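Notes follow the structure.
Removed from the display is one protein chain of the complex; every other protein chain stays in position.
Every chain is named by a letter (A, B and C) in the order it is written, and numbering of its residues begins at 1.
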Amino acid sequence: MRSFSFAIRDTVRLIRRSPGISGLTFLTVLVVFFFVGCSFLLALNTRHVISVVEGELVVQAYLQPKADLEGLAKKVEKMPHVRGVRPISPEQALELLKARLGNQSAAVTLLGENPLPASLEVRVDKASSVSGIARELVSMPEVEDVVYAGKVAEKLARLSRFAEIFSLFLLVFAGLAGALVLYNTIRVAIYSRKQEIEVMLLVGAMPGFVALPFVLLGLFWGLTGTLAASAVLGFLYKSFVNSVQNTLPFIQLVDSPQLYLKLALILIGGGVSLSWLCSWIAVERHISEAMKPS
Amino acid sequence: MRSFSFAIRDTVRLIRRSPGISGLTFLTVLVVFFFVGCSFLLALNTRHVISVVEGELVVQAYLQPKADLEGLAKKVEKMPHVRGVRPISPEQALELLKARLGNQSAAVTLLGENPLPASLEVRVDKASSVSGIARELVSMPEVEDVVYAGKVAEKLARLSRFAEIFSLFLLVFAGLAGALVLYNTIRVAIYSRKQEIEVMLLVGAMPGFVALPFVLLGLFWGLTGTLAASAVLGFLYKSFVNSVQNTLPFIQLVDSPQLYLKLALILIGGGVSLSWLCSWIAVERHISEAMKPS
Amino acid sequence: MEIRMSGVTKTFGEDITALEDVFLSVPKGDFVYLVGPTGSGKTTLLRILNRELLPSRGQVLVGEYNLRKLRRTKVCQYRRAIGMVFQDYRLLEDRTALENVAFVLEAVGAPRKEALDRAGEVLDCVGMWRRRFLYPRELSGGEQQRVSIARAIANDPLLLLCDEPTGNLDPQTAGEIMQVLLSINASGTTLIMATHNRYLVDAYRQRVVELKMGRIVRDQERGRYDFDEEL
Partner (left out) sequence: MEIRMSGVTKTFGEDITALEDVFLSVPKGDFVYLVGPTGSGKTTLLRILNRELLPSRGQVLVGEYNLRKLRRTKVCQYRRAIGMVFQDYRLLEDRTALENVAFVLEAVGAPRKEALDRAGEVLDCVGMWRRRFLYPRELSGGEQQRVSIARAIANDPLLLLCDEPTGNLDPQTAGEIMQVLLSINASGTTLIMATHNRYLVDAYRQRVVELKMGRIVRDQERGRYDFDEEL
């Protein structure tokens, strides 16, 4: 306890005696974790956009003339991987066709009796389930034909797999790079205290006693740096989301209180534990070097 | 010349005497410029994707029954902002309609005489020119009606403006952050040589003579770090492009020999000049501090 | 503490032999001058006793510690039991004189206030009370040396190793410091002092061990600095 209060006093001293190095280490941590956070948000949004697009995938099932539209809809709704079903009666289908043809709709009015069949519009949870659902639907006796964007679904499924891998890779890489830069920065900052560590050990201070202020110093940098990084990133991302919403309302970005909390927790947790670890390794190296008699 | 050869020898000595710091500074430069390069590629590809999508925007012009299809097509092709024109005769229009209706095409065969008009499909250079072209077309006497995805075009135009600003912002930010981390790293590395600089000046060495090895050191870090960064980034991006091309052939990424050259030039040029500048500032600060009598 | 060195040899690299086959035994409470020309191995001997260096060959026993076989925590414990005045002072650069001394006391676990009080006391002993709030770079050579002496004695060590503790002191101040060291020795602390100060050695006669080229060439009770004069 006593040596802990000493360590805290000493940490304050270390910070105050070289404010330049402390300040720049703080900035480096900030920048590094800002980038890590950016990668995180990028990965998150890529996956979000893809899943939104996937949510718009539909399988169109055209029914036999006498099929029970509502009953079938209920049944299909309960199938796995189905997110929703919209039943379309022949009358609705005609209206839709007219709307689709635009100013050529005159052509449709030339038709006498409505030749269009009833259909189900089945929304699917993700791209890779589309072909399975389509196969199940076509095997039903009430269904005459099934139409779905098979190529698009396949593309999307691949894209989603790819984005999954890519975002994982990005995160791991950003994390590694961050750890590397952090370790380097802390190590060099502690390197400039090498002699101090040597002398302390020479006059009989315990290794833990010597290390503690430096570990606290690393912790301090990590904490303040990542706190600032989450604040800056949160603020910038919020304004980014806002300006996207204003100018490009059709693009949906991930944006929720939980997101910011998660972001802050990841950055601060990662930064604090990383910087703790880094400063511990860095100072431990000096200590064991200094303790080894030659 | 003589002091230059001394400086080079001394730089080699500085590198060899603290390989740890040199190595980690090199790694930091690598990581930082890797991120800068990533931002650059991200910005480039965002703009590329948007321009590809914009290139697929069309304005559909339906003609008066007796209009000269081919002649009008030639005329429209010469208008500014027009990238291409595809004339569609009434027969082709009917085939297209059938294809579009899919298994409901039976409905069309019920039609007696072909009621569809001839039309022109006008491709436009960018989203923001769509409405202008549409207005010009509709004012032509041969044109009966114009159909175009006005909302989509507007969205795309906004998106493109947004992406422009965003990528600029991203680049500037990445550049600044890179400069900051670089300056910090070099500064701290030189800080550990503070006493050496002081002693050199005390025994009468000229400031330039003292500074040169450190500036060369910064240059060395900048050069090797950015060289490695461009190599790693180039390699990773190439494999990324390849794997995208294999699994997602429908996505077009920027990829050309010039791109890699440009990337390498930007990274290496930026890194070398930045690190030169940073080490110069860092060492100059120590020198003027040491030269100032108290 | 009692010291027993037997057959201690210390070589650096291939061709530098700083100590050769040194046998030295110092009973508890002894006062030993270590003399010899520059480069004869005095500092090397003291650094071996401070366990900064391991002997290349030979045994070193100090009290109950066998210096060849100390584990990390034992080394710290050992170093706290002894005190050393380094030839190049080794003060902590960004601590004031007072904090430099108080630090070793806090490292042992003394509360802040007690440490500062005790540090002030020993600084007063060596005549540095007035300069206690200055940083080492603001002190003169002799003042730094005295802070380093204060730090070494603050802990009431059982063994005090002094490497040239008066090199930067004028004769009068050196004499005062010598009085301090003698009184510490009188209280039972074993004291080894490497020195070139002929005045002191001749004025305060004690056991003299002379090194030359890493070998002990003289070990004399109540000796003088130069051997010849004793003849």
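By definition in this document, a residue touches a chain if its C-beta (ideal position, glycine included) is under 8 Å from a C-beta of that chain, and two chains touch if they have at least 3 such contacts.
As the structure is a computational prediction, the values presented were derived from the model and not from experiment.
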Output for the hidden chain's shown neighbours is B, C
Considering the entire assembly, which residues of subunit B contact the chain that has been omitted?
-> 2-3, 5-6, 13, 17, 195-196, 199-207, 209, 291, 293-294
Residues on subunit C that touch the omitted chain in the whole complex?
-> 12, 35-39, 42-43, 87-88, 131, 138, 140-143, 146, 163-164, 167-174, 196, 198-199, 225
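Everything below uses one rule, namely that only the chains that are shown with their structure count from here on.
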Closest chain to the protein CA centroid?
-> A
Maximum distance between Cα centroids and subunit C occurs for chain B
Rounded to the nearest Å, the gap between Cα centres of subunit B and subunit C is 67
Subunit A, residues touching no fewer than two other chains | none
Sites on subunit C at which at least two other chains make contact = none
